[in-house]
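The other protein chains are all here in position, but one chain of the complex has been omitted.
Each chain gets a letter, A, B and C, in the order it is written, and its residues are counted from 1.
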Amino acid sequence: MKAAVIGAGGYISGELVRLLLQHPHLELAQATSTRHRGRLLSAAHPNLRDQSDLCFVSEDQLAPCDVVFLAMPHGAAAKSMDRWSALAPRVVDLSADFRLSDPSVRERYYPGAAPDPAWQSRFRPGIPELYRERLRGADHIAVPGCMANAAILALHPLAEAGLVRGPVLVDARTGSSGGGRTPDQGSHHPERSGALRIAKPHGHRHTAEIEQACGVPVRMTVTAVEAVRGVQAVLHITPAREVTERELWAVYRAAYREEPFVRLVRERSALHRIPEPRILGGSNYCDIGLSLGPEGDHLIVVAALDNLVKGGAGNAVQCVNIASGWDETAGLRFAGLHPA
Amino acid sequence: MKAAVIGAGGYISGELVRLLLQHPHLELAQATSTRHRGRLLSAAHPNLRDQSDLCFVSEDQLAPCDVVFLAMPHGAAAKSMDRWSALAPRVVDLSADFRLSDPSVRERYYPGAAPDPAWQSRFRPGIPELYRERLRGADHIAVPGCMANAAILALHPLAEAGLVRGPVLVDARTGSSGGGRTPDQGSHHPERSGALRIAKPHGHRHTAEIEQACGVPVRMTVTAVEAVRGVQAVLHITPAREVTERELWAVYRAAYREEPFVRLVRERSALHRIPEPRILGGSNYCDIGLSLGPEGDHLIVVAALDNLVKGGAGNAVQCVNIASGWDETAGLRFAGLHPA
Amino acid sequence: MKAAVIGAGGYISGELVRLLLQHPHLELAQATSTRHRGRLLSAAHPNLRDQSDLCFVSEDQLAPCDVVFLAMPHGAAAKSMDRWSALAPRVVDLSADFRLSDPSVRERYYPGAAPDPAWQSRFRPGIPELYRERLRGADHIAVPGCMANAAILALHPLAEAGLVRGPVLVDARTGSSGGGRTPDQGSHHPERSGALRIAKPHGHRHTAEIEQACGVPVRMTVTAVEAVRGVQAVLHITPAREVTERELWAVYRAAYREEPFVRLVRERSALHRIPEPRILGGSNYCDIGLSLGPEGDHLIVVAALDNLVKGGAGNAVQCVNIASGWDETAGLRFAGLHPA
Partner (left out) sequence: MKAAVIGAGGYISGELVRLLLQHPHLELAQATSTRHRGRLLSAAHPNLRDQSDLCFVSEDQLAPCDVVFLAMPHGAAAKSMDRWSALAPRVVDLSADFRLSDPSVRERYYPGAAPDPAWQSRFRPGIPELYRERLRGADHIAVPGCMANAAILALHPLAEAGLVRGPVLVDARTGSSGGGRTPDQGSHHPERSGALRIAKPHGHRHTAEIEQACGVPVRMTVTAVEAVRGVQAVLHITPAREVTERELWAVYRAAYREEPFVRLVRERSALHRIPEPRILGGSNYCDIGLSLGPEGDHLIVVAALDNLVKGGAGNAVQCVNIASGWDETAGLRFAGLHPA
């Protein structure tokens, strides 16, 4: 099956390209980049030296294919859906354009960028763990934001089980690659290095995605930490009733026992007791752990993932694997590295 | 005035030694280290090359002096108070031995290590911003833990004003120097580098200090982050009633307007909107900022400091400055570095 | 084919285990660890959670198999060769025990640890790019040191071509994982973080391996840099005669054109002009680049690799692939990550 990646010079799309080059059923046939047009993929992605002879093309050089991945700035995908739809029968959007189904919520977080409702209604949320059945055969898929995906996977089982009281506090820690490829004052190494920067203490856009998927109010804080890759979502939850850790683990096991890319981390060792994104670089895993305080009124649930893979490109490939009826793990079996 | 530092080969005591070497009123007369006995201070603290001719001595070589700083492992100071007291009329303890006044709380967090109640009752808490008057002329001072100090300075004004409802969530992020100088598997660079390690999701000992000073219940989580120095305490607070950010700032201004080492950070720039410890390395400042969510039910207060200075050695010197009636900022005027 | 890894709890052996778990022709059948005996592989290698049900065993629980990888401290493999040889017909040693063929050189760099000459003579050097024919069918393979491998791949073509005058200066920069898994003062995060530590300005043991393989005198300096993984070997060479960069590239192309895991990096972009190890984490590539100074008397050749993969475990697997007559790249096709 032939795939095209639109906006293939970025970080998430670089990972998408890497995954597609090794995918058993998908062939990367076309990759667009305005900036790198005519040059090898490795011009933008030095890790891909000698991995492919493909060169970036411009959008007007595109030929029809089987699936098109849209990795463009927010707002761009929605504007040209007729075009992408004519290009391939299956469209996967990695931007925020089709993530939020409620127009008023969308308008609040992304003012003035409403997509055509007809297109909006066709897109299905790209979260296999929540919507696997809806993804089978799906032709329009909108994959979630990286921090949203981590928080949703951490929160959803508890919310479903009615175990959450009041607003959930999502403390998301993120590496610098989440900010994309364009340099600015905030990404300048002397300023970004060693940061513990809470640039957005309230109102981050991913809040809306978490609330939509889990149905509970969320207060979200984002801290930029010293890392290139990785998201760690630390959820602070007030249990709705008295619970034990054992009971909580049972809820998560029931939800994720069969999931190929969610791992429940329940270790005694202080070193790896709670999930961290470091060992997940390049992998499609989301690791989840928890701790219930002795007073019983404070539960921590932690999810870690690679923002560019399970938080973006890998998750998109997983969705297409499901949509196409392939082995869900095809092309996604890299285990991550330790130490890293 | 002659000072002695007991246990002077560690990280906090290294900073103490550095500060004392440049203090206008205190003279570093003696520094003990079992491991480095007979060698120059720079054997343990390479930044102090050419700063002093003093060599480490063993404890049995100590001569009487004016003030003794105890920088030993928890439990060691309390065991030999008669000795330290005989050595100098003023004793400053940097360990946890005399921080907790309630024996039952102490027993819960530091089981089996109760100090003599007579000694315990003489120690005053080394938090100038809360107890300045009690520190004037004080002969026994117990300085708080690094993360506790940050959280206390962030929380106390609000708690005093009755603006806090229910347990306060303290999310403390800490650099590796807070773990001291002894290598272990967790401090091994390949394991510690790039960490977002929540080794202690509940029950950290500093919880008790914060609750004691502020009088509100605390749930505390500690994350080891990629940094050598620095603590950032992020407090998540439910306001007890409807408040505005303006009102909250007024509370903090009233509390800290005259404080030489607390800075209220209220910037528009996303880059420096909320305090970070990076720019505080070597300085005695505690920077405090806040953000109130639009729903009004979620307030973030953030304090940042250098764990070895305002979270330890610098704070100890500030206390002695007050106790001795000197300019409170003597020897503590280093501004910190940017970029760093 | 069944494989055993002896000393499987370390960093290089962790990578070996990871590679074997995904190898199409090799099956990881046994992994020993004194410390982790009876526990899952993920107890030592958290990235391997859910990748295998295998538990560590002790050495006396080993059963015969087809190939045994020795990943023990220097000196240990040589002492028990009869045992390993009885265990499997093919033995691959990742330590230094069988790397140096000249007894006097070996004695100088590893005093008192001479292996039995009969065993020594059976081992072939595990450097596919230099000794591929000797590796076909080989039953005893000694893979080189990580920094040695990088320097040898950078230097060998020029040395062969007689283009090197006088001693070659090898400036090796290394991440902390090269020091292994045991914590010490030098690996303690507050000391190791941000290091530019030239702990061994002269006389590093890898010098002997480079001189043996390339036949030219070497002066080697090692700097520990801020990284967990990666080696960058910067060679400063005085050309033996007037040469052009074009001529030099021709030498390297002739040597490595067909090599599956050596990439010649010849870019204009300052960002990626000279190879760096960062984008090679987890991959088996060695990237090589060069620059000839305008005066013609100073040539820089740079090789970068992942010390745990092409500098260890991956290279060992590549050697076994050759020895077994399999596709040389089997199990080794991971491309590395960018950004990382």
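Operating definition for what follows: a residue touches a chain if its C-beta (ideal position, glycine included) is under 8 Å from a C-beta of that chain, and two chains touch if they have at least 3 such contacts.
The model shown is predicted, which means the values in this text are computed figures rather than measured ones.
The omitted chain makes contact with just one of the residues C:E276, C:D306 or C:E328: C:E276.
The residue from B:S177, B:Q232 or B:N284 that touches the chain not shown here is B:S177. Only one residue from C:G162, C:G194, C:G215 or C:G325 touches the chain missing from this view: C:G194.
Which of C:D139, C:E160 or C:E226 touches the hidden chain is settled by the complete complex: it is C:E226. Those residues of subunit A that touch the chain absent from the view are 11, 175-177, 181-185, 187-190, 192-194, 228. Residues of subunit B in contact with the chain left out of this view: 11, 14-15, 18, 21-22, 43, 45-51, 177, 228-229, 263, 265, 269, 272, 279-283, 287, 333-340. Counting over the whole complex, subunit C has residues 167, 169, 171, 173, 185-186, 190-191, 193-203, 217, 219, 221, 223, 225-227, 230, 232, 234, 236, 270-271, 273-274, 276-278, 291-295, 297-298, 300, 302, 304, 339-340 touching the chain that is not drawn.
Quick note on the criterion: only the chains that are shown with their structure count from here on.
With each centre defined as the average position of its C-alpha atoms, the distance from subunit A to subunit C rounds to 35 Å.
Centre-to-centre separation of subunit A and subunit B, using mean CA positions: 39 Å. Shown for subunit A are the residues that touch two or more other chains, namely 339-340.
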